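Before any comments, here is the structure.
A single protein chain has been omitted; all remaining protein chains appear in their positions.
Entry: chain A
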Amino acid sequence: MQIIKAEHISMQFNMASEKVDNIKEYLIRKIKGHISYDILWALQDVSFTMEAGESVALVGLNGSGKSTFLKVLAGVLEPTGGTINVRGSIAPLIELGAGFDIDLTAKENVWLNGAILGYPRPVMRTYYDDIVAFSGLGQFMDVPVKNFSSGMLARLAFSVMTFGTPDILIVDEVLAVGDFTFQEKCRRRIAEMQRNGTAILFVSHNMEQVREICTRAVWLEKGKVMADGECCQVTEQYMKKGEQAGGESVLP
């Protein structure tokens, strides 16, 4: 069953209009006629489908449109063109702790985050013990998260976003946090979710990790799909291209 079907997605950013955020500047520019737009196409005609339970990696250099694409899939950004169809629940790990309120305790943040994902408190209660156990923060659950270290925050955030079995898990470069024991735990959790039928969409610059987790890879460059296929092949192509480009740039 296809759970994601994206057809001809394009995303245009309007660079100049983003900077003018007050009336004075807007009026001055309007009078001078200086509202010019720098158009940036972050995604151009990207088509992508994903089957249930599949694990796909997105690879590409910084600024190639990976995160934009994930945000379009997660519904955060509305694409300028193209259609998108997502079936099932998404657990978006685009940034750890995005839904946290630093003034609330860890426990209260669990309820809040659950609600952001659409789960009421009674449902969250059934997952609560698992979440706490996985995070390993049992004794800190009544402490406001502003007193947490970044590692603790990452642990809590990862635990709270990956409870249960969502249909799709989106992971955007968030596995590089936490100490090695926790990273190992995260990898095991992801593997467990894969076994339970969760589809994984994975962004990382760590090619070893990509090959370990994913079976398929999509290579994006400047908002276009360069290759889409078997994970090892695509990552190899991508690495080779990167080395060439890197080599060229050092040459005089």
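As a convention for this text, a residue touches a chain if its C-beta (ideal position, glycine included) is under 8 Å from a C-beta of that chain, and two chains touch if they have at least 3 such contacts; residues count from 1.
Methods note: contacts and distances are computed from a predicted model.
Asks: UniProt names the one chain left off this complex as which of "SpoVA protein", "Sigma-70 family RNA polymerase sigma factor", "Aspartate carbamoyltransferase" or "Transport permease protein"?
Replies: Looking only at the record, the undisplayed chain corresponds to "Transport permease protein".
Asks: Looking at the full complex, which residue from A:9, A:43, A:58 or A:94 touches the chain that isn't shown here?
Replies: The missing chain is touched by A:94.
Asks: So which bits of chain A touch the chain we can't see?
Replies: That gives, for chain A, the contact residues 13-14, 17-18, 21-24, 26, 71, 74-78, 92, 94-95, 98-99, 101, 103-104, 108, 111-112, 114-116, 118-121.
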